[in-house]
Structure formats: C-alpha cells, structure tokens
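Shown here is a partial selection of chains from the complex, left in place.
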Amino acid sequence: MEKINKNVLNHVITPRNPQSYKGNYGKILIIAGSTHFGGAAILCTSAAIHSGAGLVTLATTPEKFTAVNVQIPEAMTIDYTQKNELAQAIKSNDVIAIGPGLGTSSIAKGVVKAALNLTTEKQTLILDASALTIIAEQQLPLETKANIIMTPHQGEWQRLSHLPIHEQNEENNHKQLQKLNPNATLILKKHLSEIYYQDQALQIQAGNAGMATGGMGDTLTGIIAGFVGQFNYSLETISAALLIHSLIADKIYKENYVVLPSKIIAKLPKYMKKFNQAK
Amino acid sequence: MEKINKNVLNHVITPRNPQSYKGNYGKILIIAGSTHFGGAAILCTSAAIHSGAGLVTLATTPEKFTAVNVQIPEAMTIDYTQKNELAQAIKSNDVIAIGPGLGTSSIAKGVVKAALNLTTEKQTLILDASALTIIAEQQLPLETKANIIMTPHQGEWQRLSHLPIHEQNEENNHKQLQKLNPNATLILKKHLSEIYYQDQALQIQAGNAGMATGGMGDTLTGIIAGFVGQFNYSLETISAALLIHSLIADKIYKENYVVLPSKIIAKLPKYMKKFNQAK
C-alpha cells in the first residue's frame, strides 16, 4: 500500500488570498455531543476552528451551550432537538460532521437520518463514532449524494462492513466500501491508519501510542471538517488532515508521556503555518 | 483616500495619569449575545476589558452569565430582557456597543430600539452586526443625539445604504452616511477597511486573510468601545482602534495559519504598552 507523502501538506495548505473573507473557508456544521459526552463535541468543534475553518456551528443539546461558549467563543451553536432548525442548518452548510459524543438515543438516530436524507451533492458528510454505530445497527443505506467520509476504528468498521478484523485487508476493504457507497472515503483508524477512496489506498507513516487516550478521534474529525471546508473534498486533502493530526501528536509525544487532544488542537495554527511557508 | 498613519497609535494611547481611577477610563455597556450566539458577546466584552476600559457591563441573556463569569471575571452582567434594568444601564454608561451575536428576535429588536431612543448627546453608540441588520430591516431612523459608530461589512452596508457593493465608492459612501446621520462614523469592513466621518475618509494599511474567521468583528467592536471609553470619540481614536486590531492580527499571522480572535484579545495590553512607551 502506498504511503502518505509528507509533501501532501505543502500541496494542500495553500497561502490564503488576501482578498478572501470567512465565507471562502467553509461553513461547517458539527453535529455532536449529548448529556454524558459533552467534551467530544467541544474537542471536535475546537479542532475545526483551529484548523482554519471560516464559520463553525455546533449542533448539540442546549445544556452544552455554556461549556461551548467558554471553551470556543468563536463557535456558534444550535439545538439539534429542534428538527426544523437542524434541517435548515444541514442544508445551508458546506461540510457536515456528525457523530462525536452523539450517543445512540432515539434523538441521535433521528439526527443521523436527517443528515443522510438532507445532504446533497455539493456537500461533504463526515460520519464518525456514534453515527457509524447507528448506521450499522439500523442498517441505514448511505444514499446521500453528498461526498461521504467515514472514520471508523477497526471494531466500528467490522460492524459496518461485516469484515472481522483479521479479514480487513486492502482488497476486502475496497470491496465493502464500494458496496456501502462507491464515492465514499474510508479512514480506517488503527496503528498506521489507512485511507480508501475508489481504487486508491494510502497508509499513514506517523502516530504514536501516546495518542491512545479519550477524545483523539473527535479531534481528527474536526480537523478533517476544517480541511475539507477550506480546501476541497479530495484524497489529498483528507490525507493531509489525517497526517497533520499525527505529526503534531508525534511532536508532543517527544516530550509527553500521553498526548492530550486539547494540546494537538492548540498547536494547529502554528504547525499549519510552517507547511504553508515552506512553499 | 488617505491612509491611516501608524503614528495615530502614539497620539491616541496616552500615558495614564497616576492619580486616575477606573471612572476615568469609561463606563462601557456591551449589549450582545443570545442563546445561539454566546461567544460573540464574550469576545466583544473581553476585548473591551483587555483594551483598558475602566468598567465593563455585558447586557445579555441570563443563560450566558456563567460563561461570562468564567471567561471574563472582570466584567459585570445585566439581563437585557429586563426593560427597566436595561434602560437604566443605557442611560448610565458612557459608551454603548450593541449587536454582536444579538440575533434578530423580537427581544433583540426591542433592545436596539431602546439603545437608539435612550442614548443622549454625551454618549457614544456603536452599532454592529445584528443591530445593523435590525436597523436596516426595520428602517429605524438614527435619530439619537449620541455619537454613532457603525461597523458594517460590505453586505450590511448595502442593506443600510442601499448601495450595491460595486457602487460603494468614497463619494457615495459619504453621501449615504450623511443621510443616515451627519455626525456618525462609518467603519466599512472589507479587505483594507475604510473609515468615513463627515467629509473625511481613511483607509487602513494592515490586516490579513488569516482574520477570515468567526468572531473577528465582535472583537473589533469591543476594542473600539474600550478606546472611545478611555480616550474620546474622534476619528483619530477610532482609527487607532481599527489599526491596532489589524496590526496585532498581522503579528499573529506571521506564525499562525489562522488568527483566532481570542489570541488578538490576549495580546492587547502588551501591544498597547509599546505604543504608549514609544513617546
């Protein structure tokens, strides 16, 4: 399998046009969080903002608004229990990322269905965590015309693809991904994560065991949303998002026994600038 | 159009009189925030405090008080749904800044009308964001005798002035501003923002594309409020506020791909000191 080349960061992270405005850097909707999993929503939203997204709205349960306002005053919020409000937001954003800390309540199920039903071809829909669990359990077809990105770990991929972990090889993964949605991108999270898109497969050459801590996947999802929102939907952009997450973690791991997600997020703006300037 | 000279910061940011007390540095009322836009209120209030305002009160919805207490313990709060309390606060503060994250609910409309009706000639009223939207939609006349500062981006200015963006030239902007209120100051936010006051027009020579992110305008409004509160209402003071916001952002942009508003705010006290010491 081909390795992700570090140069991808130089290609993807382009200098910004001086005449641009925040509308040029993507309207992102994060649908995440629930009573017991509030932090996941915060980490995901904060990662999207620190990666340079133009406008970020978090759809969550209203009891989390205070924590969001404190941690990320740059974010807007909506209440995902309000169906019309949520539908409107799904339709009007460029990138919708759903799943971190969402849980599997009946509200969460309705929210996932809304995202699958209401997105259209000019949008990107990122499916993560609880959203993947719900899709597997409810056997929801991925029939949206939006670009789909799925970010399961191996257990979640088993439930989605019906491939036991020992059968999750390149050929089988391609085959099952094609069945789920032929235009979707799969990020299979594991030691040396892999990306599958149509007939292509790439493997990361970064990451470390200090990343084995809660909130790490939520943070990756936010970075992918930010990158797709401001750059584009492409294998290269998604590879860059996956890679930068692990490269920053590797840097932190050199001096820390455990890599806390919030530290990765804080380092995004400076780390991105380095690649941007290297051109 | 004349450029804003960087020396304006040396003129405006004067050394403080050792015998002064907080009443000398302005009583500022920020009217901002609503259920879904809590962060805007926090950024605006925090910017006013970090720019040196003497006493800052945030009038907002009470559900945001906890986030405010955490993020800016130096601020006081009032509940803008309490009409008498709000009226009292509008009358007793020197500078009233209204709009960031306020939304366009009927409560927001009432609040904007109260600000326009209750301010008097010794006060400064800064109109931003949702307040400008409400004024345009409701065709509210700007009849207050207070000094008015408006901070629209180009789309908001179009709605206020009925000038399509391609007709927003120096002459037309002056003419329409005179019609709205002959003593008002207009900050037209765009790539190289412009300030209009009576027959004068100035353009900024700073700012960058990393500022294209949520919360940037809310932060500017807070800085303007802080500057007018502690210095005075003048073209020079307003130019200094606009300039310092972009100069700090330019400094951050040298090392960061995106410029988060909260980072600009944190740097205000140190950056202001440099200009103050340069004299």
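By written order: A and B. Residues from 1 in each chain.
Definition applied: contacts are C-beta pairs under 8 Å (C-beta built on N, C-alpha and C of every residue); 3 or more make two chains touch, one makes a residue touch a chain.
Please read all numbers here as calculations on a predicted model, not as lab measurements.
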Total identical subunits in the assembly as filed, 2 in place: 4
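Assume only the chains that are shown with their structure count from here on.
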Between chain B and chain A, distance of the C-alpha-averaged centres to the nearest whole Å: 35
Interfacial residue positions of chain B with respect to chain A in the complex: 35-40, 42-43, 46, 63-64, 66-67, 70-71, 153, 191, 208-210, 212-216, 255-262
List of chain A residues in touch with chain B within their complex: 13, 16-22, 24-25, 49-56, 62, 65-66, 68-70, 72-79, 268-270, 272-273, 276
